[in-house]
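Apart from one protein chain that is not included, each protein chain of the complex appears where it belongs.
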Amino acid sequence: MRRGAAVRGAGWLWLAPALLAAALLFGTAVGETRIPLSTVVAVLASKTGLTAAVPDSVDASVIWHYRLSRATVAACGGASLALSGLVLQALLRNALAEPYLLGISAGASTGAVAVAVAGFGAGVISMSAGAFAGALVAFGLVAILARAARGTGVQTTGIIILAGIAGSQMFNATTALIIAQSASAEQARGIMFWLLGNLSGVRWPDIRLALPVALLGLGVALWHVRTLDAFTFGADSAAALGIDVRRARVVLIGTAALATAVVVSIAGAIGFVGLVVPHAMRFLVGVRHARLVPATALAGAVFLVLSDVVSRIVIPGQVLPIGVITALVGAPAFAVVMVRGRRR
Amino acid sequence: MSDTPLLELVGATRTVQGRDLVSDVNLCLHEGEMLGIIGPNGSGKSTLLSMMAGLLPPSRGEIRLAGQPMARLRRQQIARRLAMVSQSADTGDRISVRDAVELGRTPWLGPLRPWSARDDEAVEAALLAVGMDRMAARDWSTLSGGERQRVHIARAHAQAPQILLLDEPTNHLDIHHQFAILDLVSQLPVTTVIALHDMHHALRCDRVMVMQSGRCVALGAPLDILTPALIRRIFAVDARLIAHPADGLPLFAFQRLA
Partner (left out) sequence: MLRMTAAALAVLVAAPMAFAGTDYPLTLTSCGHEVTFDKAPESVVSIGQSTTEILYMLGLADKVAGTALWINPVLPEFAGVDAKVQRLADNAPSFESVLAKRPGLAVAAYEWMIGPEGVVGTREMFDDAGIPSWVMPTDCVGKNNSQGMDGARTVLFDTALLYQGIGELARIFDVAERGEALIADLKAREAAAIAQAQALNLPDDLSGVFWYSSADTQIDPYVAGVNAVPGWMLSKLGVRNVVTSDEEWPTVGWETIARANPTFIVAAEMNRRRFPADDIAVKRGFLSSDPVTSQMEAVKNDRILTLEAHAMDPSIRAIYGLESLSDALAGLGLSR
């Protein structure tokens, strides 16, 4: 008996926890400084209760509180960003759709700059909170713009993209205005470092936001795999297949916006993940979302953990912004996968 | 139940920015019939089909599906009774023929209602019905226009609807494929509404509705209403009905108005 194509070939998914665990272990073992692997394993074993507790020390704390928390949050962030890109690409029928397109990242930047430079919140509100607020404001604005522009003859998917571009430009201009008005070079440095993505401030408490949001994103996407498939031939076709298009858009794009805003507020604006991971996964597992959603979540998580490791070791004694790595690593990997996929 | 029409339009009107795209259309669809909608470009055929499919709500009037107002039905309920093949729906995704046909099962599935053997049967039957069963593994991007149209029809077939709506399915196809598609559609055991361009194709329908400027100007058996006078008035051409020299079936001969 045949089974639906969407379900066939999902056996590899049993490998997912092992892959993820390997990536997390790698991310914990490699850091700014050298700690022997035996120490790393011993600390992890004791912290997880497998062996007797070891006394707190700088090394143990670095492994547990800096590296593992950072790798875990990176995994959650990578999964969230990749899934956001996947959902936006499916719903907007645009291969270039990703959080940047909706102006979410631009809004987050403006929020962060408003806090850091213009003194919004007078040192009480952190840049992360500013970024989160900015991301949500940007999404709301783009949604309102897209709504207002309805019925002007542009196709709905086009409207959202145009509204996103308009929103991005407006937020970028606002950011430039704030910086030009009041920033010194030193301030600009703090902001640049942050805008290119930075996981150095991540600690365990961040997992309280990052993990639920990643699980929410994964859950919502898995619940809607057939909805996402139904958009293959466009929104009208999806509606004809019984999809409540408006509800699907609100739930799915809303979840993507929330997930992106949370990631941006924790780790800054990390680009390229939402674009590169879903496309790479389409070549590897096909376009059906029953396979694509879990594959994208897993690959996004592994990709960001590895990018973070690379950002820590590529220049000794210095940590590069992770956004630089995601772009530098992502582009060639994307090209290789694309060429191989075509030859198949 | 049997005296409740499958689909009923009562004074259905669609107004966009003060202009009526579809105006006051009344229609009762009979079970098992094939209804052709014909009219010049911009006469409102596509809009009317979208309204019948529940994709566009009427600005005035009402559309009922098996006696229930469409506005009160959930999209999934509509899609289980009614399938639509719209004009040139395309995708850039690397999707296979089988994948595309499987999409037709969407209204019958849900997160808690997984894919079953029944769905596989429906997909196989649909592929077989359009003669694409041997090409099920082919990539969408490698298909010709006629093959794509057949896959779309197979997808609609897999949806197991009572009503099938088709928006100019023979558009951009060569003459051979035009006939192949029409033969295929007329053999399907469903009630069909089909928007058409070619008057000869309309002759194959059970009933024909002629539209002009969003209004229904004639509705009835093809040979009763496609009169030279109406064709001249609506399409601005001189038409004469002649018998085919071989089998005697009716044919139109057109001439530009002098």
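Annotations
In this document, chain identifiers A and B correspond to the written order of the chains, with residue numbering beginning at 1 in each.
What we mean here is this: a residue touches a chain if its C-beta (ideal position, glycine included) is under 8 Å from a C-beta of that chain, and two chains touch if they have at least 3 such contacts.
Values in this document were obtained by computation on a predicted structure and should not be read as measured data.
In the entire assembly, the chain absent from the figure touches the shown chains A. By the touch definition given at the top, chain A reaches the unshown chain through residues 31-33, 35, 56-59, 61-62, 64-67, 116-117, 119, 122-123, 126-128, 182-187, 189-191, 193-194, 198, 200-204, 312, 317-319.
Assume only the chains that are shown with their structure count from here on.
The part of chain B that touches chain A in the complex is made up of residues 16-17, 50, 53-55, 74-80, 83-84, 86, 89-96, 98-100, 102-107, 109-111, 114-115, 117, 119-120, 124, 159. Chain contact summary for the complex, chain A toward chain B: residues 1-7, 93, 95, 151, 222-224, 226, 229-230, 232-234, 236-237, 239-245, 282-283, 286-288.
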